[in-house]
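Written out below as C-alpha cells is the structure these notes cover.
Note that one protein chain of the assembly has been removed; the remaining protein chains are unaltered in position.
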Amino acid sequence: MSCPIIEFDDLSHSYGDFVALSGLRGSVPPGSIGLVGANGAGKSTLIKVLLGILKPSGGSARVLGLSVTEDTIPMRARVGYMPERGGLPPDQTAADFMIYAAELAGVPHRAAKQRASDVLTLVGLHEERFRHLGDFSTGMLQRALLAQSIVHDPDLVFLDEPLSGLDPEGRDEMLRLIGRLRGFGINALVSSHILTDIESTCDWIVMLDGGRVTRNSSLHEETRSRTVELEVLGQAEQAEATLRDRGATVTRHGLRMEVTVSDADPYDLVLGVLSESEAGIRLLRPSVTTLEDVYLEGDLGGT
Amino acid sequence: MIEPTAASGIEANGQGSVDARLDPAFVAAPTVEVEAVSKWFGTKVAVSDVSCSFGPGITGVLGPNGAGKTTLLRMITGLLKTSEGSVSVFGMNPMTENSVYARIGLVPEDDAAYGFLTARQFVRYAAELSRCDASKTSVEHALGKVNLMPAADRRIAEYSKGMRQRAKVAAALVNDPELLLLDEPLNGADPTQRGVLISLFHELADAGRTIIVSSHVLAEVERMTNRVIAILDGKLAAAGEIRAIRQAMSHIPHRVRIEVDRPRELAKALMDIPAVVAVHVRKDGLEVETEDLSELGSRLPKTALGASVRVTRFEPVDASLESVFRHLLKIRQ
Partner (left out) sequence: MSSEGTVYDLGYTPYEGPRLGRSGAIRAIFVDSIRRSLGLRRKPWAKVLPWALVGAAIAPAAFFVTFTFMVSGFSVEDAGAFGSPDQFFDYIGTLEMLFVALITPTLLVPDRQHGVLSIYASRPVYSSDYLLARAGAVLLLATLFMLIPHAVLFFGISALNVGGLWAGLKFNADQIPEILITTVAYVVGYGAPAFLVSLYAKRVAIGTGVYVAVMFMTGALADAIPLASGLLAFKVLAPMSLFFHPMTVRDWLFDLEGSGMPLARVDLPQWVAAISIVVVAVVSAGLALKRYRSEI
C-alpha cells in the first residue's frame, strides 16, 4: 500500500467502563475514505482520537505517518476538520474568520489573506463573505466550515456529516466539492449515515461496529455475475412467470425483479422473453451489492 | 400545453379546463386539503397560491430551504394562520378545531428542549398533550415501535441524535394518529435505524394513515414513496408520481445508458425509432436521448434482437427524484 494516511495498531479507547474502541488494527490508503457505522459504534471517538483530542486508552495510531500521541502538533498542522455541529463564531465575518483560521494553522498573515480569499471563492461564498457568520444560512455555514478545514492546504481532512442540514441543491454542491478534494491533493475521511453519499464520493470504506473494525477495504461494486436487476413496462407478473418457466430464479419487490440464471446468459434470456411477450424494458442492469447491502449483512471480513 | 392525464404531473393550479379529480396535485379521498393558500410575512411572500391535497399513503414534500415548504407544513398543522386561502384537516380548520390535534402526530425538525425527561415521560407527556388515551399500553406500544424500550428510562439529553429522533417519532405515534407530519424524520439515524423507520412508515401507510414527509435526502424520499409535491419559491412547482413528473418534462429528453457489445449496430437501429432524438456513442455503449422513455423501452427488445446485439444495461440516468428535482430547479431559472 503506498504510504497509508492512517494506521491503527491495536488502538483502544474507553470512557470509564464503556469500551468505545477495541483493538483497531490496519491501515488506510490515500484517497477518499468513507467511515460508516451505527450510532455509538465509535465513529466520533475514532475521529477525536485521530485528531489527538482524546488520548487512547491503549495502542496507537498514526496519521500521515505521524503518531497522534507523540507528534500531535505537527500532525495537526497537516490535517483539517469539519465538525458535525458547526463551530463558527457568529460575531465575525466569514472573510475575517477565514484569515484567522488560516493563521491558526500556522499560515503567515499575508499568505493567510490570500488563502482565505481563495477558499471562500472555491466554496462559492462571494459577496456573502463580508457578512457576519451569525447571519448565514445553513448551506452557507456548511460551506464556510468546509472552507476553514482546507484553508491551510492540509493533506487530510476529516468531514463529519458534511451534508447535514443542506437542501438538495446544497447537497449536490457539497458532494461535488468533496469529490474535487482528491484533485486538490487533499485526502478525505468522510463520516456519514447516508450510504448513497459515501458510495458516490469514496473509494475506500472503514466500517465500525461496536468499537471494532468490521470492514477496511476498497469500495468497488461487487457484481453478482449471474444475476440481473430488471424492471419491465407493463405486465410484470406475466414476465416473471415466463422467466420462471425458462428456468430462471426470480425475486420480485414491487416493480423491481432480480433474475438469476445459472445455466445460460441472463441478458439473452431476459431480452428474448421480453421480445416474445411484447413487454418493454424500464430498467436492466447487472445486480450489484450496494454499500447498504454490505452494511446490513454485517461483518464481511475486514483487512 | 401538456394534456393533463392521470399520468401528467406538472403544476395544475388555476387551469379552468382541468377536472380537479384527475389533477395529480389532488387525491380522491383527501385527509388534508390546501386551497389557494398564501402566506406572507410583511412584504415577503413565503407561500403563494398553493392548492393540493393529501390522502392515505405517503407523500413527500420537497423544496429548497426557505422556499416555503416548512411554512406550508405549519399551516397544515394549524400552527400558523394562512394569509389567504384555507386548509382543512379531516374536514375541519386545524387552527380553530382542537379536536384535530388528537388525530395528528408531528415530528418536527428541531430538537425540542425536553432533555431532562426520559423517553417514557416524554411520550406520556405527548399523549397527555393531545388529550388522548395516555394509558401505559399506548406509551409502551409507541416506544416499542421505534425500538426504544431498552433505553426508555434514560434521559433524552443522554441520547444520540438518532435516538432523539426515535423518541420524537414515538411521541408522534402515541395517540395513534391518522395524519402524521414528519420533518426530516431520519435526521441523525444510522443506516440500520433509517431502514427500520422507513419500514415503519410503510407499515403505517399501508394501514391507511396519511403521512406527509419532508426531507432533503431525495434518494430516501424515493424509497418511501412515489408521490411527491415540490415547492419552489413559495409556489407549487410539481406534483404527482415521480415518473409521471419526469415524463411531463417532455422538453427535457430522457437520457438512457445502454451497454451493448456492438454499440454502432444498435445505434443505427435505434435511429429508426422516432422517439429517439440523439444517440451518443461511448466507449462501452451508448447514451440515448429520447422524448418517450416508454416508447424506447418497448421497442428495445425487438430492436436489439433484430440487430443481433447483446444488451447488458438499459438504465435511465436522469429519472431519479434527485435528477427530477435538479431539472425543476433548472426550469425555474
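Here are some notes:
A and B are the chain letters, set down in written order, and residue numbers restart from 1 in every chain.
Heads up, the rule we're going with is that a residue touches a chain if its C-beta (ideal position, glycine included) is under 8 Å from a C-beta of that chain, and two chains touch if they have at least 3 such contacts.
Everything quoted here is computed from the prediction, not taken from an experiment.
One chain is not displayed; in the complete assembly it touches the shown chains A. Annotation: of A:Q148, A:S164, A:S191 or A:S287, A:Q148 touches the absent chain (contact as defined above).
Only one residue from A:G23, A:G65, A:P83 or A:P286 touches the chain missing from this view: A:P83. The chain not shown here touches chain A at positions 2-3, 29-31, 48, 51, 53-54, 72-74, 76-77, 79-81, 83, 85-92, 96, 100-101, 103-108, 111, 115, 118, 122, 132, 148-149, 152-153, 158, 180, 183-185, 203-204, 218.
Note that only the chains that are shown with their structure count from here on.
One inter-chain figure worth recording: chain A and chain B are separated by 25 Å, centre to centre, where each centre is the mean of the chain's CA atoms. Residues 36-41, 137-139, 164, 166-172, 193-196, 233, 265, 267-268, 271-272, 274-275, 278-286, 292, 295-296 of chain A touch chain B in their complex. Contact residues of chain B toward chain A in the complex are 62-66, 160-163, 187-195, 216-220, 293-294, 297-302, 304-305, 310-316, 322, 325-326, 329.
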